[in-house]
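With one protein chain removed, the remaining protein chains of the complex are shown where they sit.
For clarity, chains are labelled A, B and C in written order, and residue numbers in each chain start from 1.
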């Protein structure tokens, strides 16, 4: 069995990701309530719900189309900072997946890198600004390193998820410089970033999927 | 010493009445809150305050003018059902006092009768409607009876105050048919009428004044 | 309830000072009485003057309906208390344009007695006064005693109609006639969710459970017709519309204007959610909704809740409702 994700895997992995993040919605709500406006729980519940609905209609499409359209569906129903950044990530990842019928680790690493760049362009934040970039950027780098060293998919995703978790922990002591939580000034120090937490949950979900597959 | 009130007595008795009712304001507020809108406490505090201020400027006037103007001053600052009825009572009483330099029991009985009639014309309520008439009308009748039987001023006022108190007690079981508390429908049953209570307090104050004088 | 105020006793006078500073081009106080607020261009010669008044705490009622195509003057009472007969008399003198005056206000006993006293004072100056009371709140008395009912949000419609009639030059008899027609054709019903606090009292006007509502509660906290668990917007709409429609009654084919009014703390978003179902119900009842108003037209300080008012329109009332009007609180062009 080749160490790749098929079209069906992508569909299943996205559904699993939706289920896992929805299960974690309350945790995200709490974190966002502490240093933001508390809507991130609702955002992921509605957004991933909308994504799953869209997936029903996308069952016959190619991987790139699945990613692009389901990402837009999320933001359409649950637009927000997180929503538009998620849509941007999916759109950039889709661009890298164009024409591909399966995704290997190298593809996934490239897609993660493109997603991170998309977020930086859209949100104009830097690493260390206490945003989801603090989880996404190191995770993308870890995937890239794993791909270069010929690692298998499942352990590479697990490693990326652990690196993301470190990134999340690091956000605790950071002072927010971007987005709504920057208006909460010093109160943001001491709480981990909710968006980064969501990214880590997503990587955790993907790693678990790949591990079950393997 | 003649059993009459002088101009100075009228001024002093009105000031005493203002002080006594202001002291009872909280009780009136509570009763009005139970079956009305709770403003009667504020009304008597502001209204009698305004009346006392007006009395400062009325020190040299005759009894009729004192009564008329101080009644209008009450309503000007604390207009309300009670305010306009108090002003009406004072105006009608003043009419009966025109030209008088002292007030005997017969005068006072006539004034009370006129005041009650004024209230009936202004408010179009009947005895038994659970209004201040239920204290005022029997009290006026008692004063009239005392005057006819040659009673002295102080015991006559005391008697009127007791009769008014009975009237107040009788309002407990009545269902309001007039004014704001009629909108409280059956909830008005079980609480004594605040306006009637105020009338009783006024008679009590006048009786005490007359007793101290005697 | 926390308030942005200074001394509670100065509430009304400071409110008026701020209001006149903000809207000096449209409103002024009568020289003889700072509590008599009148149109800046009063008296309007040859026009019937419309005088209103009542307790403070209900903005835009009453003061907010002084303006072009609306009322000419307003007597301003303390919070939830009647203004005085003397203030009403001063407002009358300051707005009377030689064509008589209409006293137009909501039915509350204190206000009625003071306005009646003012009318007697005006009569001694040979000023003709007609009185029209608005008694639109169906919760406050049975239909056969509708004139005992208190005035609430429906007042807005009667100001609009009478104000337009006076502005187009009708004489006092006719202004009073259309005002009476409007008053007899308007019905309202409200729901309260939370109380309000009169500043000088400092305690809420009533208490209500955290998950309760009271249908038909008065705007000063007078008891309503039903207290029970808070229901959905759709069921509340059904209760309010049923009470109003069955009362007049409004009948299939009637042309109506509808007002969904917020009592203070209820956001406009919720009023539109309520209006949505109200409108469905009116459509189902075969009533033709000619004009809709949604917003705060008659409030009780920071009370949460809403009311629905319905006005039956004939051709004359329709024309008068359509006429332009302009005050600092209400504009229609």
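Definition applied: contacts are C-beta pairs under 8 Å (C-beta built on N, C-alpha and C of every residue); 3 or more make two chains touch, one makes a residue touch a chain.
Predicted, not measured: the structure shown is a model, and the values here were computed from it.
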(request) Identify the visible chains that the left-out chain touches across the whole complex. (result) A, C
(message) Which candidate, C:5, C:123, C:203 or C:288, sits in contact with the chain we can't see?
(response) C:5
(message) If the hidden chain were put back, which residues of subunit C would touch it?
(response) 1-6, 11, 14-19, 21-23, 56-57, 59-60, 64, 191, 193-194, 210-211, 213, 230, 232-234, 236, 264-276, 279, 292, 294-296, 299, 301-302, 304-306, 326, 329, 331-333
(message) List every residue of subunit A that touches the chain not included in the displayed model.
(response) 29, 33, 37-39, 41-43, 46, 72, 75-85, 87-88, 122-123, 178-180, 182-185, 187
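Note that in this section only the chains that are shown with their structure count from here on.
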(request) Using the contact definition from the top, classify how the chains connect: line, ring, star, complete or other. (result) other
(request) Could you find the chain whose CA centre sits the greatest distance from that of subunit B? (result) A
(request) Could you tell me which chain's Cα centre is nearest to the average position of every protein Cα atom shown? (result) C
(request) Please work out the Cα centroid separation of subunit B and subunit C, and write it as a whole number of Å. (result) 32
(request) Could you tell me the distance, in whole angstrom, between the mean C-alpha positions of subunit A and subunit B? (result) 78
(message) Give the residues of subunit A touching no fewer than two other chains, as numbers and ranges.
(response) none
